[in-house]
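Of the protein chains in this complex, all but one are displayed in their positions.
Then we have chain A:
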Amino acid sequence: MKFLLQRIAFYLFTAWAALTINFFIPRLIPGDPVTSLINKFQGQLSTDAINSLYVLFGLDKNASLWSQYVDYWGQVFRGDLGLSFTFFPTPVSEILSQSLPWTIALVGITTFASFMIGTSLGVLAGWRRGSWLDGLLPVTTFLSSIPYFWLGLLAITLLAGPGSFFPSSGGYEPGLVPSWNGAFFGSAIQHSLLPAITILISSVSGWILSMRNMMVTVASEDYITVAHAKGLPVRRVMVSYAARNALLPNVSGFALSLGFIVGGTLLVEIVFSYPGIGYNLFQAVGAKDYPLMQGVFLVITLSVLVANLLADIAYLLLDPRTRKEG
């Protein structure tokens, strides 16, 4: 328990540091959002409007850095991340709350599926070393070595297109209104299939490979021989003795990859024009939309931290040796 509290304190500190950096970065890079907004409106803004924009973005030159910093924290806690330029004047928090579910649903589910499939195949491949499953490894490794955007483009070129079952872009049929009904869900699933499959193909081999290698290592441990000597059913030896121990590094890898669900989907969402958070980031970068970028970075940072905390908790639960007690 003490260990957990220590970890939580550590993550709170890291979160503070990350948010502080997030505050300073836009202030350190040359140019500022208001200038780019002025450019966007091509000089049709009065001086008053410009000044009020500076205040609005928290870039008030008259306020000290410290009071800006305090204001920034107040805004973060209120969930107020400023106004986006690209979608002016929509608040960033609203844009993020719209796109986050798409990313989490698509990449969250595929990451989980990829982990489950990869780990199970890895267990089998490691357990029956030298069987046909080992032949699968070079294939999956080859697939995972293809750059993701290229795999995505290839999938679109070959599978999507007019008359095809797979739509080539978007998160749902343009005519539909997002709501909890069957037609919308069907369309959303149909649109997510191609991105999901390509993510799965490119990420599953990592899980297979690491799980297989851990299985091979663990299978030569003495306690596996003991388990065989005890006359336990083969299934039990494989699952409860070998896989249970081999799983540990993969679980922490999985928890870490949860953190990249939000951040690591840039390419997927760009290639498939998927309405997720990565696509937001892409648009924000293109439009020099600082508040939106800041908001996306904030979400990515926090999700990585939460994932790390989950990894620590998972480890505590799975490996008694990490529990410092008694």
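Here is the rule we use: a residue touches a chain if its C-beta (ideal position, glycine included) is under 8 Å from a C-beta of that chain, and two chains touch if they have at least 3 such contacts; residues count from 1.
The criterion applied here is as follows: contacts and distances are computed from a predicted model.
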Options "Radical SAM/Cys-rich protein", "Sarcosine oxidase subunit delta family protein", "Acyl-protein synthetase, LuxE" or "Peptide/nickel transport system ATP-binding protein": UniProt name of the undisplayed chain: "Peptide/nickel transport system ATP-binding protein"
Among A:45, A:117, A:270 or A:318, the residue in touch with the chain that has been omitted: A:318
Of A:27, A:128 or A:228, the one touching the omitted chain in the full complex: A:228
Given A:241, A:254 or A:272, the one touching the chain that is not displayed: A:241
Chain not shown, touching residues in chain A: 220-223, 225-233, 236, 240-241, 244-245, 318-321, 326
